[in-house]
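I have a structure I would like to understand better, so I am pasting it below and will then ask my questions one at a time.
One protein chain is absent from this view; the other protein chains keep their places.
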Amino acid sequence: MPTDRARGTLGEAKATVDVSKTSSFGLALTLGLGGCAWDTPMSTVAPRSDLARDILHVYGIIIWISLGIALIVAVALAWVIVRFRTRPGDTRIPVQTRGHTLLEISWTIAPAIVLLVIAIPTIQVIFRTQAEPARDALEVRVLGHQWWWEFRYPGLEVVTANELHVPAGKPVALTLDGPDVIHSFWVPRLGGKRDVVPGRLNRLTFTAESPGDYPGQCAEFCGASHANMGMRVVVDAPDAFARWVAAQKAEPVEPAAGPAADGKAIFARSACVGCHTIRGVSSGALGPDLTTFGSRRTLAAGILPVTVDTVAAWVKDPAALKPDVKMPALGLTDEQARAVAIYLIGLK
Amino acid sequence: MSDQHQGHEPPTVGTYLRVALVLTVVTALEVGVIYVRRLAPIVVPLLLAMSAAKFALVALFFMHLRYESRVPTFLFVGPLVLASGLAVALMTLTGAFLVFGR
Partner (left out) sequence: MSAHPSDRLLHAPAAARASADTTSTVLSWLTTVDHKRIGILYGASAFAFFLLGGLEALVIRLQLAVPNNTLVSAHTFNELFTMHGTTMIFLAIMPFNAMFFNFMVPLLIGARDVAFPRLNALSYWIFLAGGLLLNASWLAGTPPDVGWFGYANLTSKHYTPGLGVDFWIFSLQILGVSSVIAAINFIVTILNMRAPGMTMMRMPLFVWMTLVVQFLIALAFPPITVGLIYLMFDRFFGTHFYDVAAGGDLHLWQHLFWIFGHPEVYILILPAFGIVSEVLPTFARKPLFGAPVVIYSGVLIGFFGFGVWSHHMFAAGMGPVADSAFSIATMLIAIPTGVKIFNWLATLWGGAVRPTSALHFAVGLVGLFTIGGLSGVMHASPPVDLQQTDSYFVVAHLHYVLIGGSLFGIFAGIYYWWPKMTGRLLGEGLGRLNFWLMFAGFNLAFFPQHYLGAIGMPRRIYTYRPDLGWNAGNLASTIGAFGIGLAVLVFMVNAWRSLRAGAPAPADPWDGRTLEWRTSSPPPPHDFDMIPPVYGRDSFWREKYGSRRVPIAGATQAGGHASIHLPAPSHWPWMAALGLLVAAVGGLTHVTLVVVGVLWTIWALVRFALEHHRTPEHADQTGGLGLDHRKMAMWLFLGSECFFFGTLIATFLAYKGRSVVGPAPHEIFNIPLTSLSTFDLLMSSLLMVLALAAVQRGDRRQARLWLFGTAFFGLIFLGFQAYEFTSFVHEGFTLQQNLFGSTFFLLTGLHGTHVAIGVFWLLSLWVLDLRGRLATVDAVKVEIAGLYWHFVDVVWIAIFTLVYLIP
């Protein structure tokens, strides 16, 4: 689970190295190819969807075969070097064997058989995972922008950004589109990646197994802040999902008097309205829809947790946190930024 | 001149003139074929065949492949075949053949 401690934003001074027990243990495991540090937030081998499991099925076959072959070659190599090593001064000439047809044929056929064993489940999974999605699949249109994700649910008339909610146990059919450059949608625990290619509509279909919270990240270099184009997929139980949809479609509540109301006023009179939509307040289409911003736990495409401080810092100077971001600094004071932050966080 | 002539008699001016004549006729046929309505369903294979024939004539006679050892033929035809295969693959992958008939 992502920690709630803000460890230092990307614009701040050099973070200290965390030499806690966790990372040394991780280091030891890394070096020793050990066991269980695989259940990390973006792990590709801790599946939580049918797609991820199908992939892991083939992955597992190949990994074990590869380890076996690597072991055989390593042992053979070590053995020949040790066994046939000469001492200095040894000038004997060994038998000049040129080849052995039967041996060569067998070690040509053996890899071929191994590859067949890999190819068959590979082809099966390719076709299974790229089949047309079920009729009752939840349709979501994903638009990859530089450097944020837009999610539109055509059937539900919901538009949001950077955090994708899906129901558990129901197929989700993503259609990937992009108005600018190539990106790649990747939420490792829910499956492999698929590129967002402007001019093409790529598809990715999966059924998430159980409620949970899965981070993802853009996986095709797309410009300066490629590293800052993360996302969150929240898998809800079906009733929680229905509640979420309702909350997304509900009219925003008027903010309480005080900083939140001030924030709304500042928002409404600033250039914010040119890019962002907050239902009932503005209808800009260049940046993420903020109508239910407060219901999200991360900010700026998954790179920061949502707190008043982080949101205020973002609003005041986005480029300090995300190089080349299209959102300009609007010259707000700290107080104004804070007010806007409180307003936005209140938009649940 | 230092290359070998293997297999066939050296070409004469007459050979060259005959080849040029055939090239002219085939070109005229190619242009004609596209105006003949009845041939429309097979016009593409016809054109491909005719241009391949011209290609071959120039390569065999003007470029002397017919009169040389096998070496230049392999050096040229190998890449030609590979390039053609790649071109077809590229066109298939980008969906060209879906619009080819238009």
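Order of writing sets the labels: A and B. Residues in every chain begin at 1.
Here, a residue touches a chain if its C-beta (ideal position, glycine included) is under 8 Å from a C-beta of that chain, and two chains touch if they have at least 3 such contacts.
Here the structure is a predicted model, which means the values were calculated and not measured.
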Residue, one of A:A168, A:A219 or A:I278, that touches the chain absent here: A:A219
Footprint left on chain A by the chain that the document does not show: 2-3, 7-18, 22-27, 30-31, 37-38, 40-45, 54-55, 58-59, 62-63, 66, 69-70, 73-74, 76-77, 80-81, 84-86, 90, 92-100, 103-104, 107-108, 111-112, 115, 118-119, 122-123, 125-127, 129-130, 146, 176, 180-182, 184, 186, 188, 191-195, 197-200, 202-203, 215, 217-227, 303, 323-324
Touching residues (missing chain, whole complex) on chain B: 1-4, 11, 13, 16-17, 19-20, 23-24, 27-28, 30-31, 34, 40, 43-44, 47-48, 50-51, 54-55, 58-59, 61-63, 68-69, 71-72, 75-76, 78-80, 82-84, 86-91, 93-96, 99-100, 102
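We adopt the following convention: only the chains that are shown with their structure count from here on.
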Centre-of-Cα separation between chain B and chain A, whole angstrom: 52
